[in-house]
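See structure below.
Note that one protein chain is taken out, while the other chains of the complex remain in position.
Up next, subunit A:
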Amino acid sequence: MAGAETMTGRRASGGRAALLVGLLLAAGIAFTFAGLATRLPSALWWEALTAPRAEAAELVFRFGLLPRLAVSLLAGAALGLSGALFAHVLRNPLAEPSTLGTSAGAGLALAFATLYAPFLLEAGAFWVTLAGALAATGLALAIAWRQSLSPLALILAGLVVGMVCGSMGGVLVLFEHHHLSALFLWQAGSLAQNGWQGAAALAGTLAVAGLACLLLLRPLAVLELDDAGARGLGAPVAAIRLGALGVAAALAAAVVANVGVVAFIGLAGPALARLAGARTPGTRLAGGAAAGALLLWLADQLAQLAERLSGVGPPTGLLTALLGAPLLLVLLPRLRDALPAPAPAETDRKGASVPRMAVFAAVMLAVPTMSLLLGRGGDGWWLALPGDPVLDWRWPRIVSAFGAGAMLGLAGTMIQRVSANPMASPEILGISSGAAAGATLLVILAPVAGRSGLLGAAFAGAVATTGLVMALGRRFDYAPQRLLLTGVALTTIIGAALGLVMLSGHPRLDLLLRMMAGSTYLASPGEAGASLVLAVTGVGALVLSARALGLFGLGAPVASSLGLPVRAGRLWIVALVSALTAAATLVTGPLSFVGLVAPHAARLQGFRRPLAQGVAAMAIGGTLMVLADWIGRTLAFPWQMPAGLIVSLAGGPYFLWLMLRRRA
């Protein structure tokens, strides 16, 4: 891009950027002075700093507001520098602590340590968050490694690592109500301070990291060449990369340890610096840090303003997530990716053989039977006989779990076929999150709405999200990886918005948690029947669209040349997928990953034609959910764990493993 620009064009864009920076600075200064003055008259500022009295306002000014100001600048600079380092080393302008999963990993590690190993925190939260940050970043890098760290593959891997960390964090919240406030505050990134300790710690980390960057500056400039060129100059490319990545991860970890997860500053800061004309590694790093500081400072002042106006403000990290995730969507189409789209299907497997089919069928029959008959009671495990009244409780749950899993399996097969992308699924594309968001909105606006109301709201949410993903996808002609990225970015935005609802302490929080976790508990016989009817209808729709799905698998251009009305076909299938996902999400929750896992397992079993794969994916998805429901009913008896939660704890890591294993 840079090379194509003329000198005048560059100067003009630099001028606009300078104007933007000037405006941001002016706004920041105005907000800050106004904010500080409402807490303490400016005539007293000097006194509060030099000879503080035990006046409340002066104390808050000196130990609360000023350190918070410093922390917003320091944490912003740390995130900006971290983002600039990641972007430079990985040659990927979207790489930064939140898109690589770094911050989410650090946050999860901190939550785990707080709940289960608080003694680890005595040596300082930094070491815990550093371990989490390194592990998550390492995982994202390892996944993208197979695809030569292709920019899109890397961001996709990072966002999914972040998503899985987030859903695990959600599980912790579900089981540890006691610590809810502390966990939410951490996950949401509150910048409130109670002294200068946090600022001092961040300043120390930033100073060490800055020094390391100075030392790395020349080697980093060498990385601007391609790897072979850099090696030709005698540079230890791998060592430089690892060193710089370590520094970047440590910066992000320090921020999480001191203020919590603050999203997207590492993306926006370096982007602003590039816009302002930073071209050399040195100016990019320094500019990224400065811009990051500016942006977080401004975001925090906004959060404080909201707090002054409404009494209780949104945590700053949640605000940056809401403001920053759309930026990701804007920057996405600009990302160049030389790599071809991934091959749509694996071809090295044998077709379905008779013994394999027999085993498959046996499992499909055995799991529901076991789930129906084997259970726990007050005296331990026992086997129910046909006719036992306990079966009246179990069968609606089993049937409704099966129906939901089958619908997701079918929706997953369809979306994978239509996008010619084996990694697509209702969960990854944000369709499930959209359904959950729709239902959540209804619970807030009309708490008494029944199940059919919820279903309608979930469908509306699913359709809206799918429509948005597709509309955004048109700009890059539905390129598979970009589509996934768009969906994951939407999921992130919806997740942040739902986090805000959770933080508001809504009285129907239990209902919301149930929806996020996914439970079959309320399944009535009628509802179970309806879900089965829906699934069967889905099979009918699958039969009707099997030919189209097969053609989509060849890619849109080929499909079109073979006479498929691509646009109409796409709309039809998208509507089907939305309906199936909405109905299933009410039972499974938004992050089950069944829609991803089931079509894969079906293909691994040798079912490769659209119709066969769809039906097999339904059987597998349904069986998976039935198994999860059984585990949930028996594992912690008499306590019950939501089936969707259990399936997502297995499904998320399976997805990562799948990505790790896959070749470009």
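Methods note: a contact is a pair of C-beta atoms (placed from the backbone, for glycine too) under 8 Å apart; a residue touches a chain by one contact, two chains touch by 3 or more; residues count from 1.
Following the convention adopted for this analysis, contacts and distances are computed from a predicted model.
Missing chain, UniProt protein name, picked from "Glycine cleavage system H protein", "STAS domain-containing protein", "ABC transporter substrate-binding protein" or "Rod shape-determining protein MreD": "ABC transporter substrate-binding protein". Considering the full assembly, A:A192 is the residue among A:A87, A:A192, A:L332 or A:M414 that touches the omitted chain. Of the listed residues A:I29, A:A56 or A:A568, the one in contact with the hidden chain in the full complex is A:A56. The chain that is not drawn here is touched, among residues A:A117, A:L211 or A:L522, by A:L522. By the touch criterion stated above, the residues of subunit A touching the omitted chain are 54, 56-57, 59-60, 63-64, 114, 118, 178-179, 181-182, 185-186, 190, 192-197, 311-312, 375, 377-378, 389-390, 392-394, 505, 507, 510, 514, 519, 521-522, 524, 633, 637-640.
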